[in-house]
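As you look at this complex, bear in mind that one protein chain is not there, while each of the others sits in place.
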Amino acid sequence: MPPVLESLLKIAVLVGGLMTAAAYLVLVERWIAAWVQDRLGPNRVGVPLTKIRLFGLGQPVADGVKFLTKGEFTPGQVDKILYFVAPVAIFVAAMAAFAVVPLGSVVLPASWGFDGPVRLAVAPGLDVGMLYIFAVGSVAVYGVVLGGWASNNKYSFFGAVRSSAQLISYELPLGLGILGVILATGSLRLDNIIVEQARSGTWNVFVQPLGFVVFCVAAFAEAGRLPFDLPEAEQELVGGYHTEYLGVKLMLFMVSEFLHMILAAFLIVILFLGGWHFWGLTGSAEAVSWPVALLRVVVLLAKVMGVILFFMLARWSWPRFRYDQLMEVAWKVMIPWGLINVVVVATWMEYGVQLARPWNLSAAQGMAIVGWGVLLLCWLATTIIDPTASGNRPRRDLSVNDNCSE
Amino acid sequence: MTNHQHILTLAVLLGAVGLWLMLPRGGARGRAVGTVLGIVALGLWFSQFHGLGQWTADGMFFVLAAIAVVAAVGAVTSRNPVYCAIWFGLSLLGTAGLLLLAGAQFIAVATVLVYAGAILVMFLFVLMVAQPEGKASCDQMSWEAGVSAAAGIAMVGVLSVAIGGILAPSCPAMPPIAPPTQEELAAGVLDPHQVARLGDELFGRRLIAVEVAGTLLLAALVGAAVIVNQFSGRRHDGQQKTV
Partner (left out) sequence: MNFDQLLQNVVGDTIGPGGSLWAFRPEMTLCATIIAVLLAKIILPGWKSSAYYITLAGLLAACFFAFPWSWQQGDMPAAKTIFTGMLIADSFTVVVRGLLLGFAVLFTTFTQMTGVWDRDDQAEFFVLMLGSLVGMCLMISANHILVVMLGVEMASVPCYVLAGMKRNQPVSSEAALKYAVFGAGAAGVMLFGLSLLAGVLGSAQLPTMTARLIQIIHQGVSPDQTLVLSLGGLMLMVGVAFKLSAVPFHFWAPDVFEGATAEVAAFISVASKAAALGLLVRLVAVFSMPSGLTFPEGISLPPDQLAAVADLGAVRQYIVAIVSLLAAVTCTFGNLAAYGQTNMKRLLAYSTIAHAGYMMMPVAAAAALVGSDVLGAREAVAALVIYIAIYLFMNLAAFAIVAFLRNATGSEEIADYAGLARRSPGLAVCMAIVMFSLVGLPPLAGFPAKMTVFLALIDAKLWALLFVGALNTLLSLFYYLRVVKVMVISPEPLHREAPTIPLTSMVGSYCALLTVPVVALFFLFGGVLYWARAAAHTLFN
């Protein structure tokens, strides 16, 4: 198969799959919301013109049709060009990040015209995969910022400003969380990271729990999910940066949001939860025959679905942070934790074997003990020092009484 | 003077005039004419490059180069600072694409990550917070439009003539840069452990530079803290005065 055709095929599958997934995840989210709030949720829309309801599985299609057929209305006060660019930018960036997400490798029969294993990723040759995701993810900020600015609306603007500060702040803990994994693997390639975990049979979450926590929290914030959804906090900012949007453009924003969440889930699974690996099921060779490859894809997607469900449950379980708390969590808790994690992992990579030997432990076992111990210590230290508590005291400089007494 | 040089000189002149017309000079007109001239100049320029002999690579190169150049022109000619920043970001994306095409994966991604991802977002943040209207009178004007257009285009001209290799056949004294052999390609661009080797180089032979850069950032961080403190101190003073 010619490489161009192969790439196009992969892209088609990826885009189709992701769009469908995003649409149905909306439904899942609404179901879960309903379940948490003890309601029924959407369960009516089924096959049109019949009485078949199918538990509401037709809902996403109906939603899509509604979005597409809505009148395209452009508010008068907006910056026309950037108003159109913003949703496109955020959607393109969200989609492009998936180019390096690997689903494994498969050996296909040579009679089909493949020489060598086929790697199930759009751009498998990129040696800087992890950094690429970072770079593309950072471009996604533009969609939010420009959308908010171009709308020329106070609430949109607040959303944009909040979002740019939040995303920049949380990029640091995100990177620090990944750094430990990259140190342990010695590669920036996502498929290498999975293979390494499969080979050792130890998922990174077991040995680097601190990095996992830091990365998860930062990923939540980067995806803009509750409790970090300040850019679009609907109770205060109407809808944040997309207040002024409707129709297809609003749909692009919504879909991008879900794509960000899916990407975050993929990354958590790949970096910390072993990717397609499951003990006794999937083996650890890099390229395998198609039934095993299929099984791996299923395992990977199941894990991803699990993480997404966690995302959704978290949304309905925690209240939103206040803005200063959000920043303090990033700068005073997550970044120090991430730094500690990097130092611990680096030290263990260098001296772990010597340190573990006297206790008859393997390096991984030792690392796991150290990792969980450090997590515990960090948690204890943070609760005792409580660096975020300062924001809860009344601010003296804003207090009316103080000013009068001066 | 060869034919090449004639065309290049023409391109340089057209480019300079076009850029001058496009730059915001108070209420002066001529942006449309400038744009046309700029496009013509760009076309002339591109017509003089040697292709790589592979239509996909050539096409990619020209598209990315055009994005980078056009966006760069946009960045200096826009009247709205937010647009300037966006054009600049686009130019960076084009440059990153060119770097990727040349096989420098890490630099390409780092360009996007550092410039487009962090610095430009910071720019946008500051622009939006500092002037929500985005229309200060000082942003509507380009200082020394003529000189800057001439200097910029002259620089581009000199570089593309001298090291761009446009005239390579006519000047045999250029240092012989042979196209890389398959082995060199495999060892360099196609090497699957590119980043690891870059890291080895950076933290091996260039370690002192990395450490110095770290110290520089520390000093800059302290400096930033000083500036912030200064302004917050000023605000407190102001408050006390009003009370």
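When the chains are written out, they are named A and B in that same order, and each has its own residue count from 1.
Note that in this section a contact is a pair of C-beta atoms (placed from the backbone, for glycine too) under 8 Å apart; a residue touches a chain by one contact, two chains touch by 3 or more.
The model shown is predicted, which means the values in this text are computed figures rather than measured ones.
Undergrad: Which candidate, B:N3, B:T56 or B:Q230, sits in contact with the chain we can't see?
TA: B:Q230
Undergrad: Would you write out the residues of subunit B that touch the absent chain, in ascending order?
TA: Residues in contact with the chain left out: 158-159, 161-163, 167, 171, 173-175, 200, 203-209, 212-213, 215-216, 218-220, 222-227, 229-230, 233-234, 237.
Everything below uses one rule, namely that only the chains that are shown with their structure count from here on.
Undergrad: Would you mind writing out the residues of subunit B in touch with subunit A in their complex?
TA: Contacts found on subunit B: 82-83, 86, 89, 93, 96, 105-106, 109-110, 112-113, 116-118, 121-122, 124-125, 128-129, 132, 191-196, 236, 239-240, 243.
Undergrad: Under the touch definition given earlier, write down the residues of subunit A that touch subunit B in their complex.
TA: Answer in residue numbers: 82, 85, 126-128, 131-132, 134-139, 141-142, 145-146, 149, 157, 160-161, 164-165, 167-168, 171, 186-188, 397, 403, 406.
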